[in-house]
Every structure is written in structure tokens, then in C-alpha cells.
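The structure's right below; bear with me while I get my questions together.
Omission of a single protein chain aside, the complex is shown with its protein chains in their original locations.
For reference, chains read A, B and C in written order, and residue numbers begin at 1 within each chain.
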């Protein structure tokens, strides 16, 4: 799978498509987008590996020349979709996103490896282990820096394709935001940019909104302000207490996170500035 | 139709229902709600006028005693739904909400009188008049206070049940917010509280949200912060420019406004603090 | 909690509310509906148990007279919401609804007992037992009648408030439809009445629909034609294969089932003919 971005101009598609055609590449899925504001061109192409006479490494070496000729030295990548994706989950006490993701993994819907779940509480340890997945309890006491160092160590040893904050409820320090840039995915329990920060359902109740939502986004050092991958909402009314909003919101949180994570792992999400292209 | 609020306690429903039953009142529609936070009780009851042996005036006089006994001196009203509702529309250049409301009125779906449409521009004069409705052009130049005084005069002579800011694009001065409290209805082109103020679609585009929305709310002196009657959203993606968002958003704005206005005119919306009960 | 239906007439609300008020009953939640077609009146009232000077049994005995005086000999019930609800789940191979419900139970969101899960295959045995719930494998071979007899025995010993066909994929015989009338709940993987019967996603794909849905309904002897409790849909497009539709549909199936089941267990669903009132 090739994802690629460069300044827009005539002939990009022809250049890339001809390169692939000459190699005999069978394109299974292709998407293109040009952002009119920034004049930036984006594409994602899925090529059948068995249609090419060489492997991913060789494809990368050959494509580098094409990319360079189009002015894209680094803004592209070729991923072998045959390699299983590794996902590490960070959790706290609220289990609905964890239960949902584990269910998707167990049923084969989300075909990934989860080598570790890390919690700042241990209430979700048993269910995690029942799925045959190691659970690491890292208490967050006075020394948050030490706790985050421990989390980082546990995460990085798996070099995961995604670090999912599945209602983790702790704010990542800037150095981890940087280290995991483009891989750390959060689910925020509001329709951002409404209700940034703590207790968004309480904020939503106080404002009297008629819909509550959830936002799946990449984590950046700027709280709840990273590039948005996916959002969704659900209707509430005057009969709903904060507790009802929390309950209804959970159903949106978990499907929004699952969709965003799937798209990320399939290489469908291209970040440009603070916006995303989702092919 | 009775709408009523009082501090919650035992026996309120029995008191009101018995009062109506003794008078032979046939309840067509009844709704109750108790807000657990404030301990406030709300009800709306629609009674068939021909089932009562007296008129609305007499009903009001008799019900006053019931209300007083329940601790509600003023927080109730009895409206004669047989009286046609009068709606005055304030518009600017954007016509989609006006076209939509006029279409609903013309087809009989919204069975109200529109005695006047007032615009700070005159681009929507012709279509308004084609519907047989007077259009008043009040230019907003340097002297906004004078313009608003003229608008107020044109509105108040009809003593309307609703003053609808159908994408009016001018901020009502505090004295008009007060004068039309509970009757002035605005449609804001974002999912409030996101993107308060000017150019919300531009703000939404810059933030990279995946849904845009609209909010129908009562106008208060606090900009875009009045009690919300109804909200809705529509999906957008990376392929949508600001202009596309504007276009898609219009479809949400007009139905959200139409729903909110209908509920207001049917007496379904009870305001309590900055939240609404919509029966 | 009282749920009650009778032919509509003047004074029903007064009669019921006065009865409760005289007993000192504190109404926490009340809903009323009159069906204009059939002239039938419906109500559901939640009364705080500790506000009454007698227990549920005594309340039933006293209320029977009220009901009779309103022409409702049998169309009412009084449930003690303090009694924990028991839910038995029937499953096959597809686990998404089971995973979802078990997650809700484990996290306390769905506060019920699940004394048994019964599967015609055993692939979901391990996850069920990991939640501490007994799993019974009842193979469905040539003798379906015997298998259903075994299922019925396993279900009935728990006298459950709900028997949930969580993608069970077997058609209940008429005698079980009768025995479990108003308690057997199915999730059908289409927006009924579209695509009744087998392989609805394949039917949906062939028809080229732009939304797929799910329907939670009471099971009757008439296949996929029982009273609908809840429905929802999700958007699909030309890029979605049948497998994609199946995957997207699962997210709708599980939340639609969870909502419908919750409403059923809370006594919010009143059946009248083939339609439901959902308070």
C-alpha cells in the first residue's frame, strides 16, 4: 500500500500509475484528493503484492525515484499490509472501549495483535487476561513522570502501529506525544471542539445540548486539539440525566474509536496540518 | 393547552388531572417531566376545548387556584390553540431558511400567519411578495440603533408569537432580547457551543471536524448562548470545501429551524434556566 | 412500576393519579399515550417504593379495583423494579452481540443477571465462561424438536424476564413463540420489513441500498414480523462489499439490541396489536 502526498501539478497520477503499470502492479483500491486551499495532492493505492515481481523493500527503493521527481522526498510510505498490525491499549477504569475492542479482536473483525494492555488501575485486568492478553498495572501516584516512563517502556518494546488511549484519562506528556506522533489515538467523549477537557458530559448537560458526541483524534501536545479522524453523535433529550448521557455516549465512543482505529491501521488516514484526509 | 411548572412533590398530577376530570376535560396529549437536579416539575396538557363547559378565559380563572395551591403563582399558561399563531421573520441575504418556511406555510404544513418579513437587504423581497406576504426593507447603515427601532416597530405591531431570525446576521440589542424573551428564535449555523460567533463553517473547516451542525435556540443577550431548542448535524469529509460545508449545512439549518419553530408554536418548549424541556 | 392500558375516556389519569396520591406515592416518571386509531390509552408510572405504606403485592391488590373500574381487567401489571432482571441469551457462532451484552453486564451498565447462555455451537463458550456465566452447548442436528426441547428446559428453569436471540440463527417453533410471548427478543440484521429471512446483507447488496439497518423485535410465530421495539441504520456506499456491510451492520445490530433489551427490562415497551409504545 502506497500513501503519498506532494504539491499538486499536472501528471502526478500518470507518473505513479505508469510506474505501477510497468511493474505489472494490480491496483485493488485507489483514492486521490487535492486540497484546494493548500494545493496539496494526496493519494493512497493498494496494490496486490503477488502482482509485483519484487518485494516491498524493492518497491520502496524503486518508488523513491518517482517520489523525488514529484517533489516528495519524505511525504510518502509503502506499507506491507501482509504484516500484522500491533496495537497497545492504555486504559483506566471505564471498560466499554476495551470490552468493545477485545470483542472485535476475539471475533476476528479487527485482525490485529494486542501484545499489551496497560492500566493506571487494575479493574480491567481480569477481562484482559481472559482474552489471553497481558495486562500491566502502572499506578499513577505522586510521581507521574516515573509512571509515564514505565508506560513508555511497556509500549515501546512492542513498537506498535497504534497506541490507543481507550478512555485512559491521563494527559500524555509532550515527549510521549512527540515520540508517538501519528500513532497515539485518543477517544474524547465529546463532539470536539465542544467541551474540551474534563467532564464533558457534565458540560454538555449544563449547556442543554440535544446531541452528545465522541471524537477520535491523534494525540498532540495541545490538549484535545489534534487532527480529528472520526466523530459521531447521538440524540439526547431533557429526560436524560448526566448518567444517561454518559451511558448513551459510550455507544458512540466505542464505535467511533473502532472506526478511527481501523482506518488508521489500514493506512487510510493522511494527516496534513491539523486536518485529516480519510480515504 | 396548559403548560405548567412548580417544585416537585407528591400529588401534583392528581391535583391537575382531577381538576380537569371534574370539568369533563378530555386530555388529548399529556406529558410530564421532573428535573432531578432542580427538583422542578413540568407538565403540558392538551385538552379538547369542546369537552369543557367554559372558555379559555374561564379555564384560566379556575386553574389559577389550582396553580397557587401547588406553589406556582406565575410559572404556567393556558393557550387557546384555536388562535392562529403569528410569526414575523427577520432575514438578510441568505434565503434558504426563508424559502423553506414560506414553502411550509404555502403548503399548509406550517399553519400560521406570516404578517411580515423584514430584511436588512432587499434581495428576498420578490419571493416574499410572491407568497402574498409584505416585505419591509430596513437598511442597516451607520445608525444601527435607529434600524433596530424600526425593526421593533414593524415586529411589535403584529404582537407575534414568534420572531424568527432566519439567518438574520445581525445581533439583537439587549433591549430587544428582553422585549422578545421566549419568543425570539435564532438558527445558528453550527453545533453550539462549537464555533460561536462569525463564520462558523470557516471555523469548522479549519478545525477539520467530520460533522457540521445547526442549532435552533432562544435569543438572549448572551451571544449564541440562549436555551437550545433543537440541534442536528450532517456528515462532511476531507473532500468538502468551506462552500460544500455551507451548502450541506443549509439543509440542516432549515429543517432544524422548522422543527424548533413548530415545537415553540405548539407550546412544547418549556424553558428552565438555560435548558429546555421539549415535550 | 405500573404499566396499564384501557379504552380511552375522560378521567383515567385523574383516577390513577388520585389513587397513587392518596397512598402517598411519589411518581418518579410518568408517561401517557393515546392511540387515535384504536382509541386505546397507555400509561407507565414509576413510583418510589419507599413512598408507599405497603408492598408491591398489596399495591397490586388495591390497584386491581382501579383497573377494573376503568375497564382493564388484565391489561396492566405492577412490577417491582427492585427485583433483579434475569436474561437468558441464545447464540450461535457470531459473537458481536454476545460480546457487547457481556461487556455491558460486566461494566455494570446493564445491571441484570445472566444465568445462562445457550449456543447451538460452542465457539462462544470460552468467552462466556470467562465472564463467570454458564454456557450450555445444545447441538442442532437432525432432531430439531429435541434440541428445542432441551433449549426450552434450560431457559425455563430460570424463568427469565427476557430470552434474547442474540444472532441465534434458528427459527423458534410456534410453541416456544407462544410460551415466551412478550419475552423473546430477536435482533434481525436488516431494516425490517426489508430483507426478511436469510442473508439480508446479501439481499441488501443485490438491491443496491445506501443504508443497512437492524431491527430489535419481539418474536412471534410469523417470521420477522413481530412488534418492532427499535431500529437503526448505518450508511453504506458502492465501495462496500457484502463483507463490509456485515461488519458495519454489526455495530448497528449490537446497539439496537442493547437499547431494545434495556427498554424491555425497564418496562418501557407496551405492545398493542403488532405495534409498540416505547415510553
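Heads up, the rule we're going with is that a contact is a pair of C-beta atoms (placed from the backbone, for glycine too) under 8 Å apart; a residue touches a chain by one contact, two chains touch by 3 or more.
The shown structure was predicted, so the numbers you read here are calculated from the model rather than taken from an experiment.
Participant: Which of the displayed chains are touched by the chain that has been omitted?
Facilitator: Looking at the complete complex, the unshown chain comes into contact with A, B, C.
Participant: Quick one: which of C:33, C:85, C:183 or C:262 touches the chain that's been left out?
Facilitator: Per the contact definition at the top, the residue touching the missing chain is C:33.
Participant: With the full complex in mind, choose from B:84, B:137 or B:247 the residue touching the hidden chain.
Facilitator: For the chain that is not drawn, the touching residue is B:247.
Participant: What chain C residues would touch the chain not displayed?
Facilitator: Missing-chain contacts on chain C: residues 33, 35-37, 191-195, 206-211, 213, 227-233, 237-239, 241, 274-278.
Participant: With the missing chain put back, which residues of chain A would touch it? List them for me.
Facilitator: These residues of chain A touch the chain that is not shown: 10-11, 13-15, 17-18, 20-22, 24-32, 34, 51, 235.
Participant: Please give every residue of chain B in contact with the chain that is not shown.
Facilitator: 94-96, 99-100, 102-104, 106-107, 109, 127, 130-131, 247, 250-251, 255, 258
The rule is short, and it goes like this: only the chains that are shown with their structure count from here on.
Participant: If each chain is a node and each touching pair an edge, is that a line, ring, star, complete or other?
Facilitator: complete
Participant: Could you pull out the chain whose C-alpha mean position is farthest off from that of chain B?
Facilitator: Between chain B and every other chain, the largest centroid distance is to A.
Participant: Find every residue in chain C that makes contact with two or more other chains and list them.
Facilitator: None at all.
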